[in-house]
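Let's look at chain A:
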Amino acid sequence: MHISLKKEIERSNAGRVGLSLLLLVIAAAVLAPLLSSYDPGQQSVGSLLSPSGSHWLGTNHVGQDIWSQLLYGARTSLMVGFGVGIISLLLGILFGVSAALIGGLYDKIVMRVVDAFIVIPMVVVVILVAAYIKPDLPVLILLLAALSWQGGARVIRAQTLSLKESGHINASRMFGAGRFYVAWRHVLPDIVTILLVEFIYGVRRAVFMEAGLAFLGIGDPMLVSWGMMMRDAMSFSYLDVWQWWLVPAGVALSLTIIGLTFVSHAAEAALDPRLRGAEVA
Partner candidate 1 sequence: MLEISNLQVSYGNDIVLNGVDLRLSGGESLAIIGESGTGKTTLGLSIMRLTEGKVRGSIRFDEKDLLTLSDGEMQAIRWNRVAMVFQNVNNVLNPVHSILDQVAEPMIEHKLRNKDEARTKAGELLEQFGLSQKRFSAYPHQLSGGEQQRVLLAMALANEPDLLILDEPLSSLDVITRGELGDLLRTVGNHRARLVITHDLDTASRLADNLAVLYGGKIVEIGPTREILQRPRHPYTKALLRAYPNMTTVKDLQGIKGRMTRPVSGCPFHPRCTQAIDICSETIPPLTWSQGRGVACHRGGIVTLLSVANLSKAFNSLKAVDSVNLHIESGETLALVGQSGSGKTTLAKTIMGVYPQFDGTVYLEGEKVTSYGKDFYKRVQMIFQNPGESLSHRLSVLESVMEPLEIQAIGTEEQRREKAIQTIGEVELSRSDDFLHTYPHHLSGGELQRVAIARALVLDPDLLIADEPTAFLDASVGAKVLKLLLNLQEHRGLSMLYITHDIAAARKVSDRIAVMLDGRIIEEGPSNMIVTAPEQSYTQHLLGSASSLHLDNYT
Partner candidate 2 sequence: MLNRRNLVTYSIAFLFILALNFLMPRMMPGDPLSAIYGDEVLVAMAPEFKAHLVESFALDEPMWRQFGAYILALFQGDMGYSYYYNASVFSVIIGSLPWTLLVVGSSLVLSTLIGIALGIESGWRRGSRTDRTMLAGLMSLNGFPDFFLGLVLLLVFGVLMGIFPLAGALTPYSGLSGFSLVVDVMKHMALPVTALTLAHLAGVYLLTRNTMITVLKAPFMLTARAKGLSQRRLKYHHAGRNSMLPVLTVTGIWLGRLVTGALFVELVFAYPGVGYLTYQALLTRDYPLIQGIFLIVAIAVLIANFAVDLLYPKLDPRVSYAH
């Protein structure tokens, strides 16, 4: 199953749309200082202004520039998303691969714990924990990662197990290949696609949860984030401001998640040839 993932994703239109959306968000995050002349935290007397030449999306309730908040909000979303994605992936690999290779009681314990975590509604756990500890950004990332590696671990374990038994690995072992060689040359390329799909899942979940927590008001209030923008904007929904305050934040969040959804869909399709070919494409 040596498929060029990059190619597969780029070939599918869903993948292209998704990648474009993601690049757009990443560009907004990276280029935020260039795209807006306002500090997103800078308060000013002109509050709740309508969009104008100087404030493209107007200002919020304390005179902060909404456009610039939108751009910097991308940073928060992406930081949480990718941070959680990477850490939970690493945890997933750690537990998944070790469970597959060590096996026995250890494997059983890890897998039961994983199953248990899958049936517990994670958002509720996050809300409970966050309600107590009011996490700042690094803690939030760790918290979300700690609660979202389980699905990945299960998939990675299954994949590693099947690879352990698969023909070409046995064959190369019989030709005298060392463990490192096998891991590098055969195991890694075969699970890298699955890892990517899991990674994107993790990112998507994290972006969503960060926004949700901020919306509930249990995130770090000092952080400029889309969820918080929506929360703040919601309390002014009796005015017109929601059109350029709430909606852009919600749309930015949605587009990010849609981008991730499309990319993961394309990656999944690449993984499962049965789904290939008839894509949104």
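Selection rule, in plain terms: all candidates are chains of the complex that A comes from, given by their letters.
In this text, a contact is a pair of C-beta atoms (placed from the backbone, for glycine too) under 8 Å apart; a residue touches a chain by one contact, two chains touch by 3 or more; residues count from 1.
Treat the numbers as computed from the prediction; the structure is a model and nothing was measured.
> Chain A in this complex: which of 1 or 2 touches it?
The single touching candidate among 1 or 2 is 2.
> So in the complex, which bits of chain A are touching candidate 2?
14, 112-113, 115-125, 127-129, 131-133, 208, 211-212, 215-218, 230, 234, 237-238, 242, 246-247, 250, 253-262, 265, 274-275, 277-281
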